[in-house]
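Every protein chain but one is kept in place in this view of the complex.
Order of writing sets the chain letters: A, B, C, D and E. Residues in each chain are counted from 1.
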Amino acid sequence: MPFEPVILFFMLGLLAGVVRSDLKIPGVVYEALSIFLLLAIGLKGGVELARHDVLELAVPALVVVGVAMLIPLACFPVLHKLGRLPRSDAASIAAHYGSVSVVTFAVASSFLASRAVPADGYMTVFLALLELPALLVGVFLARRGQGQVQWSTLLHEVLAGKSIVLLAGGLLIGWLAGADGIRPLDRVFFDLFKGMLAFFLLEMGLVAAGRLGDLRRAGPFLVAFAVLAPICAGLLGVLTAGFLGFSLGNAVLLATLYASASYIAAPAAMRIAVPEANPALSIGASLGITFPFNLMAGIPLYHWLATHLQGVLS
Amino acid sequence: MPFEPVILFFMLGLLAGVVRSDLKIPGVVYEALSIFLLLAIGLKGGVELARHDVLELAVPALVVVGVAMLIPLACFPVLHKLGRLPRSDAASIAAHYGSVSVVTFAVASSFLASRAVPADGYMTVFLALLELPALLVGVFLARRGQGQVQWSTLLHEVLAGKSIVLLAGGLLIGWLAGADGIRPLDRVFFDLFKGMLAFFLLEMGLVAAGRLGDLRRAGPFLVAFAVLAPICAGLLGVLTAGFLGFSLGNAVLLATLYASASYIAAPAAMRIAVPEANPALSIGASLGITFPFNLMAGIPLYHWLATHLQGVLS
Amino acid sequence: MPFEPVILFFMLGLLAGVVRSDLKIPGVVYEALSIFLLLAIGLKGGVELARHDVLELAVPALVVVGVAMLIPLACFPVLHKLGRLPRSDAASIAAHYGSVSVVTFAVASSFLASRAVPADGYMTVFLALLELPALLVGVFLARRGQGQVQWSTLLHEVLAGKSIVLLAGGLLIGWLAGADGIRPLDRVFFDLFKGMLAFFLLEMGLVAAGRLGDLRRAGPFLVAFAVLAPICAGLLGVLTAGFLGFSLGNAVLLATLYASASYIAAPAAMRIAVPEANPALSIGASLGITFPFNLMAGIPLYHWLATHLQGVLS
Amino acid sequence: MSPALTPKKLVTIVCEAELEALLLPELKRQGARGYTLTEARGQGDRGVRDGAWRASSNIRIEVLCDDAVAGKIVDMLQTRFYADYGIVVFVVDASVLRPAKF
Amino acid sequence: MSPALTPKKLVTIVCEAELEALLLPELKRQGARGYTLTEARGQGDRGVRDGAWRASSNIRIEVLCDDAVAGKIVDMLQTRFYADYGIVVFVVDASVLRPAKF
Partner (left out) sequence: MSPALTPKKLVTIVCEAELEALLLPELKRQGARGYTLTEARGQGDRGVRDGAWRASSNIRIEVLCDDAVAGKIVDMLQTRFYADYGIVVFVVDASVLRPAKF
């Protein structure tokens, strides 16, 4: 099997969408599944965090976040100058690619688990930390010289947004309760995780299929960007992981975080903070191309890169 | 216990509907559960299929499908001539009874499992194959001599309909990934199956209770048909299974498939292809009578028939 | 850990509501979870009931219900005379506090389980029995001297209401099927119970947060009532349990039942039977204060009371 | 416009979801031949009803009917429900096909 | 009122949910430039449609359009769907912004 089996569910959803099946997963189920996944990922991270000294993560966290902010800063000129996209669209897309995709992270964890490559649960902390900064950079890029941003609304939108609340809340509960306290909940939050992920990917496939039309309008430049940007960001992740002395598994996860593009927090935040940006472009690229690319080719690629560069770097 | 415990959930739902309880299972939950059941049944079948040579199924599949097409052809004159139902209604009801009910199949599997009667997972392939043909026969019967059928719309409606997409998609994923690939998903798709079936049956009970009123309008002929048709079809299934040399478990499943009446794919397809047929009649009969009859009396009866005739036939 | 971990989910929901997070658990998920919890509690009780002689419960049941009817009778004058609330509001609130909260009961069971204090599954029977009587008392109090109550509508509303149908239905199915019959369903109804409870508490936290505003309008008297009433009722429960010779675990559960205030059956019933009562007051008190109080302080307190008084009483 | 159309009234009621079982039979009693119902949320004088659970959900009911029935429905709502429940009603002129149906 | 507003028609269709795939392309064919759809339940001559499953759910479709398109939609519904399906349509006068859009 070249693929993680869960990816087959994504492909089934994609196929169902393409043949215009009447299969529809109700929006409410999408909501419920995403709440489940965010909370479960947070809890798992929190339980593992309880086994570590949180302070040890401070320096890596600073580096990881600092380097991540380079991603939107590098994407913006490419999109604006090279791709001739309007400032607002370039900034919004840059923000999507600087932020992270929770499900891509989950598939990467699952990929590592099925190859028995160990990775640390506290990587979830980086997942939570990486969501916001790129969005701020994106809004800054869109508004440079115009300065009428409602930063407080934006910060509230993201920090009180469901992904941060559930990830951070899960981390905290897991950390407070510890493995023993969480054990009675394992049957739901851990045992069901992969099956629920499969369901969610089925739904994501349906949603992504609906986005393919947007891409025709977006043109070949954006399609190329949506494949090349994650590869470059993934490489940056592998290098950063090497610099920080991360294990192979952690390196793959960091590369995946850098390479992934947000489609939960970013669209909502950009719609409010940079309303003149066209969401069809940013979501079309991140969900229509980068998400499937990462699932099917990106994650194995980052694994390969991390395996080979680790020898070189260390 | 004369009954499978899951059937008690159906009866609870029926009772709640009859006493006009405010218990309502939201339509969205119905959708989510039916997606789960279809996918899980497909996956299970696919995993077991991976252990067999698919080609060996070709001949039995042809026979099973060919014989199944006799069911709507036999039902139609009974309904039209004997029951004096209009051509369109007779054809639509015939299509429902020729097609299959996924949940009845699931309850029969569960019935066999709790009696430790082995059955082959690849029977799911027949489930998927039997959905469509009877619908085509039904439309043909309704339109004979008028010839203005939009066959392509109809074929798309059924082949891209959610039951085929999920059953066939599940079969394919299970077959591609195999038992090992699916193992991480077992906790959701296999362990939860029976509990989810219980929930679904609770909901089906509520829905069926809402259909009992239709039956009063339908009259005694249709009520009698809804009990006798499955018995005859079940007998046909047992005989066909005997002819094909099926095991006892497989014989019971085939009899159940023949005896069951569709209430997912058929109503949707008939509403589009034979709009002048009254859905209250076909759904009232299939869901209000045949479905409960099969659950409570039919399946044990087909088991009894298969047990006794198997000795005779072989 | 001073808290049951599941309570942390309630606090997370409360926090999310207070910071105006966009986290929303769809109403449909609330419905589905409450159906699951009611049915699971009923099933568990029914399975354990099958191990006992039902008739032995008759006398304790009479005492438990009889004493419970004192709760609304005692609350009413406090609210009406002391608190100067209109007759209808006093009666409605009294009915809420006389009736019971299923989720508080579930958390208490979970509290006992994690402290390895045994309790009998048949306590669920009392849960089901205690829902209705206080509602009748409440309506009687509201209508005394006016006599135009549609008792039959009210009785139907409650007896055919989803909580009674699912609790009693679950009890019956569990009792009929027994532990062996239910075993195939254990993976859903028992293994997932605590995780689902955690989810439901997250949602309850969000709902409760929306109720905090009501409390400002309600004033300090009602806030004090919402803390003191459960303490008194809990004490009454411990004493009643002592009189009936209940085990420690059963005593804690009975105290919790007495101390808990309904927010499913009671609001619906009072809205119909005593429409002039303001639901913001009764739900604000029961859900905004008493529910969190019982979760965080009440249950441990009743445990402490039962532990210490049991020595004294026996 | 299409000559097939006949003027009728569209009565729209927004109220607490808990009222459904009480309200629908009353509508029938006033002469409504049918209704269409959607789940809703909202805000009014009684605060936000956010749909998080049944007790804070609204329903939105539409009835197509003639003038007389519209008047009777409005009067019934005013007499029976306005004092105690969160309820809003409005009436709009509408043109329908098959007027005998409403 | 706001001088920016222009009179148009609001056509509202309530019908069986199963009709969605058949009906939407027809609306486009008659000239509708857009639509808004909500899930609904209801009751009419064909009995209660309680939304418990797709086969007993309704949808409620709104189309803003000019007089001519409204007339064509109503006529199309009458010719193609009225005989066989549970369907109700009503037309209301509405004022809109950006009239060129509809």
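General observations
Basically, a contact is a pair of C-beta atoms (placed from the backbone, for glycine too) under 8 Å apart; a residue touches a chain by one contact, two chains touch by 3 or more.
A quick note: this is a predicted structure, and the numbers were derived from the prediction, not measured.
Counted over the whole complex, the shown chains touched by the missing one are A, D, E. Set against the missing chain, the residues A:I25, A:V107 or A:A142 yield one that touches it, A:I25. Only one of A:V158, A:A268, A:A285 or A:A306 touches the absent chain when the whole complex is considered: A:A268. Seen from chain D, the chain kept out of the figure touches residues 9, 14, 38-45, 58, 60, 67, 70-71, 74-75, 77-78, 82, 88-93. One chain is missing from the display, and on chain E it is touched by residues 1-2, 4-5, 8, 10, 24, 33-39, 64, 92-98, 101. Although one chain is not displayed, its contacts with chain A can still be listed: residues 24-25, 27, 30-31, 157, 203, 206-207, 210, 213-214, 263, 267-268, 271-272, 275-276, 279-280, 283.
Here is the rule we go by: only the chains that are shown with their structure count from here on.
Set against the C-alpha centre of chain C, every other chain centre is closer than that of E. Interface residue usage between chain B and chain C, two copies of one sequence, is largely distinct: under half of the residue numbers at the contact are used by both copies.
Rounded to whole angstrom, the centroid-to-centroid distance between chain A and chain E, based on C-alpha atoms, equals 40 Å.
Residue positions of chain E touching 2 or more other chains: 21, 39. Each of residues 22, 24-25, 28, 31, 157, 192, 268 in chain B touches at least two other chains.
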